[in-house]
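Of the protein chains in this complex, all but one are displayed in their positions.
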Amino acid sequence: MSEPEEPREPREPRHACAGCDREIEDCSFCGERDCPAPTCYPDMLIALGLQVLHPHAHGGSSPSRRLPAPLSG
Amino acid sequence: MKETRSYMINRKGRTHMPRTVDRREVQRLVEQGAQLVEVLPLEEYEEQHLPSAVHTPLRHIEEAETSLDRTRPVIVYCWDSA
Partner (left out) sequence: MYDYTAGKLDWLAAGLPIEGEFAGRPTAGSVARRDVPTCRLDEPIDAVRERVRGVGWDACVVTNQEGVVLGLLREQQLDAPARETVEQAMRPGPSTFRPHLPIAEMAQRMREHDTVNVPVTTSDGRLVGLLRREDAERAAEELHRAHHEHEEDDHVGA
């Protein structure tokens, strides 16, 4: 006689960054889980010019010269 | 600024060790007459720079030293430490 299957807990829907699809807890910009445009922390830093995607070889040019396209909503 | 530091250390075979300073020391030194030099591209300098800073591209920093007041300390800076 086979063992009855244990009831499976329903899986929570995966919450991901709208830009790179990285799994996140909540939006790094607003802190909300139900944000219309959830953003992971690295993407937020890049979008706001606080971090560069590819550091300049010279080691200093400002990131505004090399920002990717703004994240879409 | 890694290139800046390497350049200064190897220039003419002599060792020049620029001392790292933080923001508060920069303010203190400037109050005492230090000269600020930004080594970013000119367009970025013109957009925004520290008050009273002059501009010198990194590749011309050696020539710039001759035009700066040698009796006053010089503080060079870039965008960040990357």
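By letter and in written order, the chains are A and B; residue numbering begins at 1 in each of them.
Rule of thumb we're sticking to: a residue touches a chain if its C-beta (ideal position, glycine included) is under 8 Å from a C-beta of that chain, and two chains touch if they have at least 3 such contacts.
Since the model is a prediction, treat every value here as computed from it, not as a measurement.
Enquirer: Name every residue on chain B in touch with the hidden partner chain.
Expert: 1, 4-5, 8, 16, 18-23, 25-26, 29, 34, 38, 40, 45-53, 73-81
Enquirer: Could you pull out which residues of chain A are in touch with the chain that's been left out?
Expert: Contact residues on chain A toward the absent chain are 27-32, 35-37, 39, 44, 47-50, 60, 62, 70-73.
Simple rule for what comes next: only the chains that are shown with their structure count from here on.
Enquirer: Quick one: report the Å distance separating chain A from chain B, using the average Cα coordinate of each chain.
Expert: 37
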